[in-house]
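With one protein chain held back, the other chains of the complex are shown just where they sit.
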Amino acid sequence: MKLGDLAPLDLAERMKRQGLDLDTGPFVVRITTPIANLANELRALYCDFTLEAEGGLADFHLAVRHPAGPLGVRRYWRRQAKVYVDETPPFEPLPIDMAVPMLEWSINWCAATQVNQYLMIHAAVLERHGHALVLPGVTGAGKSTLCAALAHRGWRLLSDEFALIQPADGQIAPWPRPISLKNLSVDVIRRWAPDAYMSPPVQNTTKGTVVHVRPPAESVRRARDRATPAWIVFPTYEQGTANRLTPLPKARAFFRLAGCSFNYETLGIQGFQTLSRMIERCDVFEFAYSSLEDALRLLVALPLPAPLP
Amino acid sequence: MSSASDVEWQLAEGSRLHWVSWDREYVVFNEGSGDTHFLDSFSAEILKVLEQFPGPEPALIERVADCLNLYRDAGLERRIRDAIQKFREAGLVDPARA
Partner (left out) sequence: MSDALLLRALRKPESMRRFAPADWDVMLRQARNTGHLARLCVVARGAGILDTLPTRLRERLESEYAAVAQQHRLIRWEVTRVRRALARTTVPLILLKGAAYLLTDLPAARGRQFSDVDLLVPRDRLPEVEDVLLDEGWQFTTLNDYDQRFYRDWSHELPPMAHKDRQIILDVHHNILPPTSRLRPDPRLLFEAARRLPDSSLSVLAPTDMVLHTVCHLLQSGELDHCLRDLSDLDVLTRHFATEVGFWRALVPRAAALGVARPLYYGMRFANRLLDTPIPEEVIRDLERVAPPRAVRVAMDFLVTEALVPGHPVFSRRMRLARGLLSIRYHWLRMPPPLLIRHLLHKAFARREPVAGGPAAV
């Protein structure tokens, strides 16, 4: 059963009690919340995801509640929400309208701190004709905008935040969750993909205005289809620049990727080998762009890397 | 000065190096320390020689000069010594002692 098939009242009831176990691809995420608005918003963003049966095993366990006030009474703090991971709150409470970004960040945090069966790199990943494009991201460099744009123009979304690389064979596992956009990107993508569902804008976060875009249904449907990485492209949006792809020396790319990895060091020799192999098989570029249309054209035209000997 | 050239160099105790390179630039992972290092080709040669042939500094310099087919002058010696000091600061090599 998909989350979208659940009636809103049933959903709210379930999220209040035992919580919802969502199959997000590589991880089952349990979310519990008595906050009806949040339940509805999650239904909209995750409508194509499969619900796991109750009483099962989840990877991450999160709850979003109003913070407890004096004597444990939560009524007075209705305008705030707090995320609990395993009943411990890792973050300070925030205004209630920030519940969705807070929850999304917390799920990211769970993966970043608990997962080691993959080498995890902070990157967007998209696939076309069986080949994966990895866009490692410094926040603000335009990775998410490019990712959202590609995802709505013929590329399959694997993830907008996490490249999950399997050590055994170098394949990338999808985790096609909602794409987060900030500030000006929001309008850009609204024009680019007018039919894509977006959550109501959340203002005044530490990153400005934040919106989450529902992942394309096809990407969610194919959440178990892994892809072979072919190109690693470090994007930088620069207004007015000429769009150009510049090959990046691979030894330097190694350090940049290790630097935006969540668990390269934790994995020790396995991290080193997995990253080396990925870089070996891919073509690596820096990409300055100022126009999404041109970016798309350039990326689609990328030749496949030479096969390994 | 003479005591300096009596120093014997070895990889830091417990080291185990793994190498990968592209276009004459090297990435070295030390399984013992968990550190990853970036080396240019000159430094990489020195470290490779040290890894295979730990020993007194003069012998090291000799081997490196041979490997790289370079004329052994004061400039080269200084560059090799500097590289070894950098390795020491990075925790890659130790002076051999108890």
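Going by the order they are written in, the chains are A and B; count residues from 1 in each one.
Throughout what follows, a contact is a pair of C-beta atoms (placed from the backbone, for glycine too) under 8 Å apart; a residue touches a chain by one contact, two chains touch by 3 or more.
Given the structure is predicted, the values throughout are model-derived calculations rather than measurements.
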| item | value |
| --- | --- |
| Touch with the omitted chain, as defined above, among A:8, A:56 or A:130 | A:56 |
| Per the touch definition above, residue among A:6, A:81, A:96 or A:115 touching the missing chain | A:115 |
| Given A:15, A:94, A:149 or A:165, the one touching the chain that is not displayed | A:94 |
| Omitted-chain contact residue, chosen from A:28, A:193 or A:302 | A:28 |
| Touching residues (missing chain, whole complex) on chain B | 13-14, 31-34, 91, 94, 97-98 |
| Contact footprint on chain A, counting only the chain that is left out | 28, 55-59, 61, 86-92, 94, 101-102, 105-106, 108-109, 112, 114-117, 122, 139, 161, 205-206, 265-268, 270 |
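Going forward, only the chains that are shown with their structure count from here on.
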| item | value |
| --- | --- |
| Length of the line joining the C-alpha centres of chain A and chain B, rounded to whole Å | 42 |
| Chain B-facing residues of chain A, complex | 249-252, 254-255, 258, 265, 268-269, 272-273, 276, 279-280 |
| Contact set on chain B toward chain A in their complex | 18, 20-23, 25-27, 29, 31, 34, 36, 38 |
